[in-house]
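Once you've had a glance at the structure underneath, I'll fire off some questions.
The other protein chains are all here in position, but one chain of the complex has been omitted.
This part shows chain A:
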Amino acid sequence: MAADVHNKAVPWETANGSLAPVERLRQDRCDSPTPGLVEGTEPGAGQDSHMFVHAQSFEDLTADGDDTRAEAAGSENTSRLGEPADEGAQGLPSEEEQVEEKESHPGSRAKEEDVTSEAWRRHRKHVFVLSEAGKPIYSRYGTEEALSSTMGVMMALVSFVEAEKNIIRSIHADGYKVVFLRKSPLVLVGVAQTLQSERDLSRELHYIYYQIISLLTLTQLNHIFQHKQNYDLRRLLAGSEHLTDNLLKLLDRDPGLLLSAVTCLPLSSSVRDVISSSLQAAKAKNLVFSILLAGSHLVTLVRKKDQYLHHMDLHLLFNLVGSSSSFREGEGWTPICLPKFNTAGFFHAHISYLEPGTDLCLILVSTDREDFFNLSDCKHRFLERLRRRTAYQALQEALKNPSYSVSQVGIPELRHFLYKSKSSGLYTSPEFPVPYQSEEEQERIMELYQYLHSRIHHPTRPLRFIYCCGESENLLAWVTSGFELYLCFSPLGTKALAVSAINKLLKWIRKEEDRLFILSPQTY
């Protein structure tokens, strides 16, 4: 085996936490002249088992049977973990607990808009959620009351087409499209003027759907509507609109949600390892996931052995933390359903910032709803341990530069890029450079990436490679079995330059992979 040079890739995928071969492997990885195109050998690929449910990026997100598949993925665990939510009456109080908490920060939703005005129509992306009885649940712009007749029409269209044993998908007009997603007992509708494909918009609606599930569980949602078909779900969701608002913003701006991947805080691997092992040491009986975040960057994630977190669930956690300021005020304790793990049960999350005024946020996810004090203790143990180490200083230092400039790569015409390692589910991307610093420009470049993504991942006509020369920028996307790469060049860049840039960039990422990725994830 050792002599079989060509088979080097094999043991990596099966390597199971045994430390011995890692050093050698690391050597091999650096030596490989062109970074491996094979899954598991690309830059950023984890050396041990991966952190996330192995997701074929977004295909599994929009697949019809995704609910069942997600359940299958965690089925063995589901019975043991994840508190069953069908406790009927008992399920609801826990819900209200949560609502109360959310109500403390209603956010600044300027919803009072004239829904017949030109300004309302000009919004780039509308999202509506309604019940099967046609009752409004959520609208991104304008109040649900003002839009109740519009939503009534939406439901009428959905049921009219269903009466013919058919399913409505989308309506297309010049400059915008309307996409319908039927996820019983909810109906979601998106109206977008963006360049996004129908499937891409449908993916975003799935996110919104799972956001709502994460607050209620599907079991409870079904239970409610089975009892009372025209129930006004806003009563339960009141105060949580800002979560959906924020998630929609993330969908427009955060590449991670597009790529089905997470980005890490750049950190030397020795520092990260110390943090991970400190977190690993601070375990508790019912603790399933410990996640340390720095803003929207992952610092480290420690999980119970054999339990995997789906990137979508992680994004929902990110969104929960990112859209509420209350966690800054003290330790938060909230039930949350991680729908890709199990749509039926609640986890309980202990959420707190490590210190006042820092961006470091610790999320501890437990299966036990009475676990607050245990987890609070975990946090203190972790913090104590960490403070004694110099790594904590290094982490504080790293927080000052949560991102990096594209100029570090040394390709002048390269403006921005996204690189995703498929096997680890992690991606890296520099900060947006000068031409893309305004919100509008950021959303525009994200739209271009979304366009490339939807062409490359076309359900029946997928592509290996795409290169587009436009007047404002040149774009390139390349997908192999190991990675996905999206590049944005200045319009002056040539094709020859683009080709050489790919190699240069991949070499740079390989060189920096210790810092940019989590190569050795930990388990309890």
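We take it that a residue touches a chain if its C-beta (ideal position, glycine included) is under 8 Å from a C-beta of that chain, and two chains touch if they have at least 3 such contacts; residues count from 1.
Basically, contacts and distances are computed from a predicted model.
For the omitted chain of this complex, the UniProt record lists the protein as "CCZ1 homolog, vacuolar protein trafficking and biogenesis associated", which is one of "E2 ubiquitin-conjugating enzyme", "CCZ1 homolog, vacuolar protein trafficking and biogenesis associated", "ER membrane protein complex subunit 3" or "Proteasome subunit beta".
Touching the chain that is not shown, out of A:Ala133, A:Val161 or A:Leu399: A:Val161 (per the contact rule at the top).
Against the chain not shown here, chain A presents residues 121, 126, 150, 153-154, 156-157, 160-161, 166-176, 178, 191, 195, 198, 451, 455, 458-471, 495-496, 498-499.
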